[in-house]
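Here the structure comes first, spelled out in structure tokens, and everything after it is commentary.
With one protein chain removed, the remaining protein chains of the complex are shown where they sit.
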Amino acid sequence: MSNRIRMGMVGGGNDAFIGGVHRIAARLDDRFELVAGALSATPEKARASGAALGLPEDRIYDDFKQMAIREARLKNGIETVAIVTPNNVHFAAAREFLKRGIHVICDKPLTSTMADAKKMLKAVEDSDALFVLTHNYTGYPMVRQAREMVARGDLGKIRVVQVEYPQDWLTRHEDFKQAAWRTDPAQSGAGGSTGDIGTHAHNLACFVSGLTVESLAADLQAFVSGRQLDDNAHVLLRFHGGARGMLWSSQVAPGNENALRLRIYGEKGGLEWEQEHPNHLWYSPFGEPKRVITRNGAGAGEAAARMSRIPSGHPEGYLEGFANIYSEAADAIIAHRSDTAMDAEVTYPTVYDGLRGMQFVDACVRSSARNSAWVNLPE
Amino acid sequence: MSNRIRMGMVGGGNDAFIGGVHRIAARLDDRFELVAGALSATPEKARASGAALGLPEDRIYDDFKQMAIREARLKNGIETVAIVTPNNVHFAAAREFLKRGIHVICDKPLTSTMADAKKMLKAVEDSDALFVLTHNYTGYPMVRQAREMVARGDLGKIRVVQVEYPQDWLTRHEDFKQAAWRTDPAQSGAGGSTGDIGTHAHNLACFVSGLTVESLAADLQAFVSGRQLDDNAHVLLRFHGGARGMLWSSQVAPGNENALRLRIYGEKGGLEWEQEHPNHLWYSPFGEPKRVITRNGAGAGEAAARMSRIPSGHPEGYLEGFANIYSEAADAIIAHRSDTAMDAEVTYPTVYDGLRGMQFVDACVRSSARNSAWVNLPE
Amino acid sequence: MSNRIRMGMVGGGNDAFIGGVHRIAARLDDRFELVAGALSATPEKARASGAALGLPEDRIYDDFKQMAIREARLKNGIETVAIVTPNNVHFAAAREFLKRGIHVICDKPLTSTMADAKKMLKAVEDSDALFVLTHNYTGYPMVRQAREMVARGDLGKIRVVQVEYPQDWLTRHEDFKQAAWRTDPAQSGAGGSTGDIGTHAHNLACFVSGLTVESLAADLQAFVSGRQLDDNAHVLLRFHGGARGMLWSSQVAPGNENALRLRIYGEKGGLEWEQEHPNHLWYSPFGEPKRVITRNGAGAGEAAARMSRIPSGHPEGYLEGFANIYSEAADAIIAHRSDTAMDAEVTYPTVYDGLRGMQFVDACVRSSARNSAWVNLPE
Partner (left out) sequence: MSNRIRMGMVGGGNDAFIGGVHRIAARLDDRFELVAGALSATPEKARASGAALGLPEDRIYDDFKQMAIREARLKNGIETVAIVTPNNVHFAAAREFLKRGIHVICDKPLTSTMADAKKMLKAVEDSDALFVLTHNYTGYPMVRQAREMVARGDLGKIRVVQVEYPQDWLTRHEDFKQAAWRTDPAQSGAGGSTGDIGTHAHNLACFVSGLTVESLAADLQAFVSGRQLDDNAHVLLRFHGGARGMLWSSQVAPGNENALRLRIYGEKGGLEWEQEHPNHLWYSPFGEPKRVITRNGAGAGEAAARMSRIPSGHPEGYLEGFANIYSEAADAIIAHRSDTAMDAEVTYPTVYDGLRGMQFVDACVRSSARNSAWVNLPE
């Protein structure tokens, strides 16, 4: 029989964006099979969405708790659940599965509040199940390549980290669904651009540099009249060990779609990477010409090759990067199944990354409220 | 039960490249289910590959004919087959399925010889089944966008078409499998770079421009000593209706991975597209600034949106483009199932496109043999 | 006979970099003629350098004061002087010429100390002569284009200004002359990267946006051991009127040569410009495709055309941009000569821009010393 990992989904009904992405990501490498779902808080929508996905009728649930209870009892119940609801539901949903030993793959940010984040941490630590946070940009092969190069010292000691994630889709007041919940503090949490995309930028910078933020000073704005959450954030960063950085997140920068960009400079060289051209990594060893390392091309190493499916010159994109998080999760789940050690190369964003993301947003909000005073992040 | 299309595969055993691509492409949008395979001409390898893919044992076949016969009789036998063998096997395999009413999704080029190509045409015309050729680059959303813009007259009458597909992987003599069969006339056919990638360039140019080649003049070379097939081709093109063009294919151009690039110029404007940056289409209305149309971004239309899954700024790549061919095939197969008319927007490369590709290679070889004399292509 | 403006030079002896640039810039449009010089503080070097430039022997001076005195008395003495010494000499030299009615074209930053800057302001205000500061990047045609577009409202109200000027030439400790004086506070002043290139970034951001900085919060570092001045600066900006921004200057970012880059976002659109590709300006009207306006190409207007010599597609560069400052100075000097009003389009950086640059550096240093507290700039 199929050895695929049996998966359920919470959220991700018909008109959701990120739910569809998770499903494709789970399917791409054929290691998961979606077999159950509580796809919407509205029962009719949950039913319709489940039917549209071809789920068996008896495994379409009206709410996630009911799903967790029943699936945990089924002989071939789900082994993992993907949680793709608005942020404020993440914890309540995850808890039900974690306490029943069902692995959780959760969209970011971790939760909508710091209080929930701490509860989530405890729930994960109390559970034998795995928790994977989909900071998907860490799944891009050339991000892995960059991380490998930094780790082995190609750049020397890191001095400067510049990271930014500008978008333009909230340049004006918008009423549609994606905009509505992301600009509502009750559903999103205290961070606007900081929570939605700043957390990605923060996570990416730390993932690649191997550094953690010691303190930050932030200036947040809500440029669009009536908006309750920041739509632009300027943040100074001080990393443990002495590196300095800047982070810019914006949803009001016309001409930027998802222009996440990371630049890291050390004593011996620099690296530059852009999410919109993810198959290329620019490497500048000091005193030598800048060169472009391509996914699976000359100069790319093992860390990138693990995360890549096709030869260089044929671009992989966002969905493949997202699928890589699922692929790492699959490796971890399979190892867990068989009670064997996971390969050392396997890496995925954890609850601790999620907590650090929440602390980042919290620190941004507090610093900005204190006129950009430096705020320490917890160790 | 699942409504997925039941699919088999011929070729694509363990160490093949393109078989894996077809499988991902078929899976991406969850409309196909691989249920049978004759994955290798070597029985042991066929078995091992089938098992690795989790196929039921009784649907792993030692040869494609056996598979065609048995699957045609099964109640829930395959409805379509993907043929991903070396070129010289395409026809023999396709024939077995076509004559039993099983749809064929076939890798390009159509066949290895003109004789086979004509037989393939007849086999398709004699069958009620569908035949889809995976000229996958036509599945890129911005290629669809370009085609739509040309068709509605944004460029005016087309004058000049520049298309090129340079690679560098055969710069030196290579012994590995992918190189071996592609440089062997018995398996590949008369064209080297012309057959492997020149056909893609030719197909793309015609697909977007809506034009067909009237005649061509070619200068083919095999630069690497001992190579039997062209590894570089320079081709002048004359299109029906008066447009002129150039086509360059090369496997010996260091620094080029899969640098397929199309530029089309008309009386009113120009378009430029590169496969390695497929989410961008450059549009230059004459007398106005050049602009970049992004997949799902401002300025992109329906033809691209149909072929796209995620918002602009999150790149889609090669696999998604390839999956779009499968998605179109699925639409066609579903319409065929229910005997209803296919949506007018559905388009995929057909046996006629394949035949034109073969004629293109044949004309290149003949022209080059006649010192680059102009050779007419059949109407 | 010739109507060229008679020019002298202070500094710019044989092995200087910026002196040669000023001479080419002055010569490019044939409106100046170099006729006198005090090219070095070392008399032998001053003589040798003057001779190498073909200056008449009696107009090669050992020091600038002697030059100012004698040239002011000559019938055809110099009308203007270019001052291209290290920063700490700017004021002493300029004063001598200003008080004798000789126009001054002075390299930036204005001076090495705030005290000198204020004296310079007074000296200029007390003189009838003109004072031009060579913030040369404002001479690029597409910078003029950007300024024109902002001024006429193409972007709507400005919200966000991102400006950066990274270099890598001081990544390690360097002993050569250009590095030595630029990292010596006695010659350069209180700012390292902030003074040398941060002032350019600040000036450019204000020039294009039409905004002025209200306050800033800075985090300066000297990453190279033993360096006395900042070699990296991260600065948050608040502009009068509500716009926010970030400024990054660095001399330790490997892979960056002179990567000055400005991005401005308003309610209606965005603009992006890079000094290393100065003939292109990227314009993103919100909700429309991004487009590239080229120097003298479609979409470029009068402000750029005034500053441009050759058709679009033939690149102009740094020297032409620098020459444009001289060209504006020439217009101003000619108008002054004939006591007529200057054309309204003529614009060049003034002593007030220089003062604001000094205030910018001063505020950066003070803010950084106060742990990045916000520091107001003088109105």
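First chain written, first letter: the chains are A, B and C, and each begins at residue 1.
Throughout what follows, a contact is a pair of C-beta atoms (placed from the backbone, for glycine too) under 8 Å apart; a residue touches a chain by one contact, two chains touch by 3 or more.
Just so it is clear, the model here is predicted, and its values are computed rather than measured.
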Practice problem: For the chain that's not shown, point to the residue among B:N76, B:S338 or B:N371 touching it. | Solution: B:N371
Quiz item: Which of these, C:A41, C:A92, C:A179 or C:L319, touches the one chain of the complex that we don't see?
Solution: C:L319
Self-check item: Residue among B:G101, B:G210 or B:P254 touching the omitted chain
Solution: B:P254
Practice problem: Could you list which residues of chain A touch the chain missing from the display? | Solution: 283, 287-294, 297-299
Self-check item: Residues of chain B (touch criterion as defined above) contacting the omitted chain
Solution: 159-160, 162, 164, 168, 171-172, 217, 219, 221, 223, 232, 234, 236, 238, 244-246, 248, 250, 252-256, 263, 265-270, 272, 282-286, 290, 371-374
Self-check item: Residues of chain C in contact with the chain not shown
Solution: 1-4, 17, 20-21, 23-24, 27-30, 54, 167, 256-259, 275-279, 294, 297, 309-320
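Please note the rule applied: only the chains that are shown with their structure count from here on.
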Self-check item: Far-end chain from chain C, centres as C-alpha averages
Solution: B
Quiz prompt | Centre-to-centre distance between chain B and chain A (centres being mean Cα positions), rounded to whole Å | solution = 35
Self-check item: Distance from the mean Cα position of chain C to that of chain B, given in whole angstrom
Solution: 55
Quiz item: Mind pulling the chain A residues that touch 2 or more other chains?
Solution: 256
